[in-house]
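The complex appears here without one of its protein chains, the remainder shown in place.
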Amino acid sequence: MTSATLAGLIGAALVGLGLYGLIANPQPLRKILAFNLMGSGVFLVFGIVARKGAAAGLQADPVPQAMVITGIVVAFAASALAVALVLRLFEAAGRATLDPDAWAKPPDGGAGAE
Amino acid sequence: MSVLQALDIGLAFLVFAVAAWTIFARGAFAATVGYVVYGLLLALVWIRLFAVDVALTEAAIGSGVTGVLLIGAAARLRAAETASDEKPLSGLTRVFAAALCVLVALALASVVLLLPDQGPSLAPLSMQKLPETGLGNPVTAVLIAYRAFDTMLEKVVLVLAVVGVWSLAADRYWGGAPGEARAASPEPTLAFLAQILAPLGVLVGIHVFWVGADEPGGAFQGGAILAAMWIIVMMARLTEAPQANAFWLRLALVAGPLVFLAAGAAGAIFAGNFFAYPPGFAKPAILFIEAFMVLSIAVTLPMLVAGPPRREPRQ
Partner (left out) sequence: MTAGASAIAATAGGSLLPLAILLPALGVLMSLLLGGRRAEWIALGLMPVELAVAIAIACLVWRSGQPLVYTLAGYTPPLGIALRADGFSGVMLVTAGLIAPAAALYARTTFATPPELTERRAPLVFWTLLQGIQAALSLLFLGGDLFNLYVGLELLTFAAVPLVCLDGRPETVAAALRYLLFALFGSVFYLLGVALLYGAYGTLDIALLAPLVRPEPAVWLAAGLMTAGLLAKTALFPLHLWCPQRTPTRPPRQARCCRGWW
């Protein structure tokens, strides 16, 4: 089993792990972590595709590598936006929950919008 | 089994174990620290895949800057965690979710195993067109020459992210500075680290950017290192974050994508195609664009980590 295949299998496992974390964990910050995990798993799948495309004197196909670099930057920006939303939620209302029913009734003490 | 094979298997096992811990750990803070470790291990995996540019990006942005962001958030959300009124998912839903995830992972793994050993690749075409760009690093050529349009739009995505993060400020703080004010007496250890590391880091960052034209490296990696140095200095409270309505800050944020866009338009006039480079002039143009990209990245990433403005703007 080559290192590339091993990386690809790990990528598959990480996608599964990340998806489970995204669905099962109720806290928003844990969901953001799980999304990042899932993203890096997808990038590893790109990685095995790149390694299998070694040709013309290169050890790995450069196009998937460029896509992964773009993807890493976009994933960071997404995490930053998501974290800012979670922190804003916590600041404004004292708790960070995604449950829609929790927001349907006004919280005790009536947190006002700033 | 050779040493490298043993290393690969050990690395794979470690990566999976740390990732599993990140998902199943009790506290969010512990999980976040696990994620940073996971990112560094992943950089090693990328090196084994012979994708050094990606390894640099993963270590700098995927693990480094994202790690700072998430650790800061986890620390601030500790209070929310203890007072949590979250109801965890029922056991049955969890089993269904786990089954679905195992299914997806197995399907993906089987497709990965079925990939042919020598798949279709754009490597030959990339190498064939490389001399036109004057570059020696094919990944940089893909990012700034062949698929420049993607990269330029990705810079616009970063600008939108900053606007989005800033939009979460309260109305009265709009235009102010994020983060904390400069400390009268900063903590000595952090201050020492910042004073030693920052100048070296700036040199390393500029070097990584410059060398990326021909060797692994490039604008994203170099820019991320510069960003990390500024974040360290801000964390040590030796300086404070700039105000969001400062013109120089806004100029630095949009300079990268704006120069890229202008170069793309100039390409339409001088080279016949949007984002094309005139023959013989490609490498200087690429380095010029990349320099502004480094500036923008070095300013955008810390602004995303610092968050929305939290102090009133000074006039």
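In this document, chain identifiers A and B correspond to the written order of the chains, with residue numbering beginning at 1 in each.
Quick note on the criterion: a residue touches a chain if its C-beta (ideal position, glycine included) is under 8 Å from a C-beta of that chain, and two chains touch if they have at least 3 such contacts.
Note that the structure is predicted; figures quoted are calculated from it, not measured.
Under the definition given at the start, what are the shown partners of the omitted chain?
Checking the complete complex, the chain left out touches A, B.
Touching the absent chain in the whole complex: find that residue among B:P120, B:P199 or B:P284.
Checking each option in B:P120, B:P199 or B:P284, the one touching the absent chain turns out to be B:P120.
Give the residue, chosen from B:L41, B:L56, B:A73 or B:L168, that touches the chain omitted from the document.
B:L168
Just to verify: which one of B:A28, B:L135 or B:V159 makes contact with the chain not shown?
Checking each option in B:A28, B:L135 or B:V159, the one touching the absent chain turns out to be B:V159.
Could you tell me which of A:I10, A:A24, A:A60 or A:L81 touches the chain that is not displayed?
Considering all chains, including the one not shown, the answer is A:L81.
For the chain that got dropped from the picture, name the residues of chain B it touches.
Contacting residues on chain B, toward the hidden partner: 107-108, 110-111, 114-115, 119-122, 125-126, 129, 145-150, 152-154, 156-157, 159-164, 166-171, 174-175, 245, 250-251, 253-254, 257-258, 261, 264-265, 267-268, 271-277.
Taking the full complex into account, what residues of chain A touch the chain not shown?
That gives, for chain A, the contact residues 15, 22, 28, 31-32, 35, 38-39, 42, 45-46, 48-49, 52-53, 63-64, 67, 70-71, 74, 77-78, 81-82, 85-86, 88-89, 92-93, 97-98, 100, 102-104, 107, 111, 113-114.
Convention: only the chains that are shown with their structure count from here on.
Indicate the whole-number Å distance between the mean C-alpha point of chain A and the mean C-alpha point of chain B.
For chain A versus chain B, the centre distance works out to 13 Å.
Help me check something: in the complex, which residues belonging to chain B touch chain A?
Against chain A, chain B makes touches at 4-5, 8-9, 12, 15-16, 19-20, 22-23, 28, 31-32, 35, 38-39, 42, 45-46, 48-51, 53-54, 57-58, 61-62, 65-66, 69-70, 73-74, 76-77, 80-81, 83-89, 93-94, 97-98, 100-102, 104-106, 108-109, 112-113, 115-124, 126-128, 138-139, 141-143, 146-147, 150-151, 154, 157-158, 161, 164-165, 168, 170-172, 218, 220, 301, 304-305, 307-308.
Give the list of chain A residues in touch with chain B in this complex.
Residues of chain A touching chain B: 3-21, 23-27, 29-30, 32-34, 36-37, 40, 43-45, 47-63, 65-66, 68-70, 72-81, 83-88, 90, 94-97, 99, 102, 114.
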